[in-house]
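Every protein chain except one is present and positioned as in the full complex.
Chain lettering (A, B and C) follows the sequence in which the chains are written, and residue indices restart at 1 in each chain.
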Amino acid sequence: MTAKLKTAVLGATGYSGLELARLLGRHSRTDAPLLLRRSAETDESAVSFFSGNGNGHSPLQPFSWFALEQRGVELLFLATPHAVSRELVPEAMARGLRIVDLSGAWRLKQEQHRAVYGFKDSNAQTAAELTERAVYGLPELKPNADRIPSATLVANPGCYATSIILALAPMLAADIVDCDRGIISDSKSGVSGAGKEPTARTHFVSVADNFSAYSVFGHRHTGEILEQLALNNSQFIFTPHLLPIPRGILSTIYVYLNREMTADEIQGCFQDFYQGKRWVRIFPASTLPEIQFSVHTNYCDLGFCLARDGRRLVVVSCLDNLLKGAAGQAVQNMNLMYGWDEAEGLQ
Amino acid sequence: MTAKLKTAVLGATGYSGLELARLLGRHSRTDAPLLLRRSAETDESAVSFFSGNGNGHSPLQPFSWFALEQRGVELLFLATPHAVSRELVPEAMARGLRIVDLSGAWRLKQEQHRAVYGFKDSNAQTAAELTERAVYGLPELKPNADRIPSATLVANPGCYATSIILALAPMLAADIVDCDRGIISDSKSGVSGAGKEPTARTHFVSVADNFSAYSVFGHRHTGEILEQLALNNSQFIFTPHLLPIPRGILSTIYVYLNREMTADEIQGCFQDFYQGKRWVRIFPASTLPEIQFSVHTNYCDLGFCLARDGRRLVVVSCLDNLLKGAAGQAVQNMNLMYGWDEAEGLQ
Amino acid sequence: MTAKLKTAVLGATGYSGLELARLLGRHSRTDAPLLLRRSAETDESAVSFFSGNGNGHSPLQPFSWFALEQRGVELLFLATPHAVSRELVPEAMARGLRIVDLSGAWRLKQEQHRAVYGFKDSNAQTAAELTERAVYGLPELKPNADRIPSATLVANPGCYATSIILALAPMLAADIVDCDRGIISDSKSGVSGAGKEPTARTHFVSVADNFSAYSVFGHRHTGEILEQLALNNSQFIFTPHLLPIPRGILSTIYVYLNREMTADEIQGCFQDFYQGKRWVRIFPASTLPEIQFSVHTNYCDLGFCLARDGRRLVVVSCLDNLLKGAAGQAVQNMNLMYGWDEAEGLQ
Partner (left out) sequence: MTAKLKTAVLGATGYSGLELARLLGRHSRTDAPLLLRRSAETDESAVSFFSGNGNGHSPLQPFSWFALEQRGVELLFLATPHAVSRELVPEAMARGLRIVDLSGAWRLKQEQHRAVYGFKDSNAQTAAELTERAVYGLPELKPNADRIPSATLVANPGCYATSIILALAPMLAADIVDCDRGIISDSKSGVSGAGKEPTARTHFVSVADNFSAYSVFGHRHTGEILEQLALNNSQFIFTPHLLPIPRGILSTIYVYLNREMTADEIQGCFQDFYQGKRWVRIFPASTLPEIQFSVHTNYCDLGFCLARDGRRLVVVSCLDNLLKGAAGQAVQNMNLMYGWDEAEGLQ
């Protein structure tokens, strides 16, 4: 039996970090991950002991390069704010670690989109080099799939971005969309997508029995969607909304086709594109996915309805924002980086 | 002191009917309404006694024309399925009653839209005449406002339709929309909108922690929206969704403008149109309504965000589907039919 | 027409304070209340403008004695933390104001129960005098009902305490309970009872799909329950739980009777005790109240099931923690203090 991979998770107190720790804890190819916290985070291991995993975690240790070395960590997962990732990755790379970063720090190639993050890099040239080397970790898209196995820095996609890109990529690749008429994604996410920090907005009484739009024309995931799909800003509108549920994303996506098509042709377009892809499920025409179907799985579910004129299309895309939208996709990327089965530890 | 209006509610066991009974019970200008049930309905008065009103209802009586006469009812509210309304209204009109019908039976003038209801009228000519006489009960729109005071048959609008028409009417009236590029309403409703009948779809376990689209390209409210806004079918997409909350609707509406505009101009367009309208609230630019703000009120709240290009607009419209979307609007229509203050009994 | 009462609410940003502002805003006997905030509170008036009241509040003003004087305030409502009430009340009384305090500052006569609050009074003697003068504002109990009309300082009861005391008082007054065998209240509250401050515990993801007990053998409301019911600590167990709903309390109360009784006798016991009481509803035997029945009303609903042995009794008590459990009861107390109808402004 070969030795197991040694991994670490920095930021294992947030929702994505906890989910990732849980997934790695039962992955057959990895040792129990080293769970690290930044000094700003409290050790919530006492709480997490009883939160459903049954084995308990090893207590969270304060982050240090020494702790990583001592454990012999080869792969570092960052479930940290993007500014922290931006700061730590250069040294981590210099130390020979491979990295899967769940933040938005390294997802964007184009300066125009990166601006919203306001990065403050201590070494601009290194940052530029790493930006180039970073691979966008959406393995269902061809260029990424080719680069992930040998990547040292994988920028794990945003949860909304995953749901939207996977819905649009097949149609854009097949060149059947009238992009200039405008593509719209009306997306809705459960509250875990807003993070674990208690705020007036995440208070139970603010969320329950409520529903609201936010960050209209200004959400950070817009940049990665435009880049991955080679769209320009005027071709795409993205409106996120907050759902009164703990987890799950549903994106309702509106597309005008550039020619009249049949439902079978649309169906074929999706099926061909995702042929052999383990974590995308295509629904029969006019059968739409719901959030419950994919929550607690690593699937992205795709369904559509075509108007009778054969020109107007509504695509519905669902996934679990903490799995295919974060930690599950991070494990999927790890599997590809180490040549394992893409589904390992995700079933 | 003048005598109070005598009203009756048929179908006072559904959500809209119950809400209407509650509103009429405390309206200063009406007597306690006569609550009627069709034979198919059970008498739920024992339950409703304790459901929050504090006074108890008089028990529901089985419907009969005699019961209406005996009580001297002048105004009949129908909270019945559309087929029942379609059947009862001709006789009710012949008997000299005024009617506010909460169903979809008399909302549509154009046969093409009416087809989805599959009406089976015993007397086609009478049905055609009544269709002409029926007034669409959305009092914030000019032609309706003029006709409601003298109307004998008011077709109370659908809940989704109210939220969407009120959001679009000012911009269409001002001719600032590029209709041919396509208007989209991505709407979300609480579960009371799906009715009180227990089904697999309204079971708590199906709805909680879930979210789903339904009736894409096929919802019955589409017709009244198109008619009221004078749009054709290819200019408008309407996608309803089911929210895991008891009540409230939020519509996110996407509009392309036919010229570059400023937020102030948009704001002015809405404010001018709804000048003096008691039950529409316009939010400041970039401040969006949430479902919690209008639930348990008769308001329709409108807000918007304009893209930096001044051409793309997201409008958010919120209301309580049982109040401004049903029973509240029915009372508002009654107020106008009898020359009372539009807000009477709704504050 | 007589002049309206001038009132002020300090702490009108919390859930109880907002509800109180709303109730006073539509009370026919009071002017629009002066809404005050402590320096620690932000002015949330912009938010509250659109939160469902339709009139908007006058903006919250910073608290000062001068502001109260200038407005001619006669009655001051305190919706403040108990330490703040403890500090402000002596001066308010000295200035001739009447006070309804929604905090726990003045509810307890016995030092043993007061200890859990850890009051730090600047003038112990004044504090002791005010403690004596304070009237416990549960108007359905005889001694309080007699004293409230002339009270200058009304200590508005706790939400849990109201639900439990109202359920037990009739049986204890009738001396039918075997107190030494032990009385148990297993109580469940919606999240607004935990306050508006965002914490890990009130985060949507912590509360939704969850349920938990807290403060077992240690909740602060225990003292007022014991005092009002003249029970000692060993006779009563109170276990609060957090429900995943915004508002409402249900207490399931277990009582052993000291003799065999019939359901009719129990029913009679409750009905006699609450004869003429406007805000308590007694349910028929074996018909139990549910939280939905009393939410958004000022009612306390009481129902019970008697075991076939006629000795063991389960009483269920429901109310809205923000109304009969806080702001509604405060208005009820005001009504009594000024000789108005007990139901004024609460229907």
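Points worth noting:
In this text, contacts are C-beta pairs under 8 Å (C-beta built on N, C-alpha and C of every residue); 3 or more make two chains touch, one makes a residue touch a chain.
This structure is a prediction, so every number in the text was calculated from the model and none was measured.
Residue C:Ile184 is the one among C:Ala83, C:Ile184 or C:Ala343 that touches the chain missing from this view. Here the missing chain is touched by one residue of C:Ala194, C:Leu243 or C:Cys300, and it is C:Leu243.
Between the chain not shown and the residues C:Glu69, C:Asp209, C:Asp264 or C:Asp341, the one that touches is C:Asp209.
Residues of chain B in contact with the chain left out of this view: 15, 191-192, 196, 198-200, 202-209, 244-247.
For chain C, the residues touching the chain absent from view are 181-182, 184, 186, 188, 206, 208-214, 216-217, 234, 237, 239, 241, 243-248, 250, 252, 254, 256, 286, 288, 290-292, 295, 305-309, 312, 314, 316.
Just so it is clear, only the chains that are shown with their structure count from here on.
If each chain is reduced to the centroid of its CA atoms, chain A and chain B end up 40 Å from each other.
Each chain gets a centre from the mean of its Cα atoms; for chain B and chain C, those two points are 38 Å apart. Computed centre separation for the pair chain A/chain C is 47 angstrom, with centres defined by C-alpha atoms.
In chain C, the residues that reach two or more other chains under the touch definition are 208-209.
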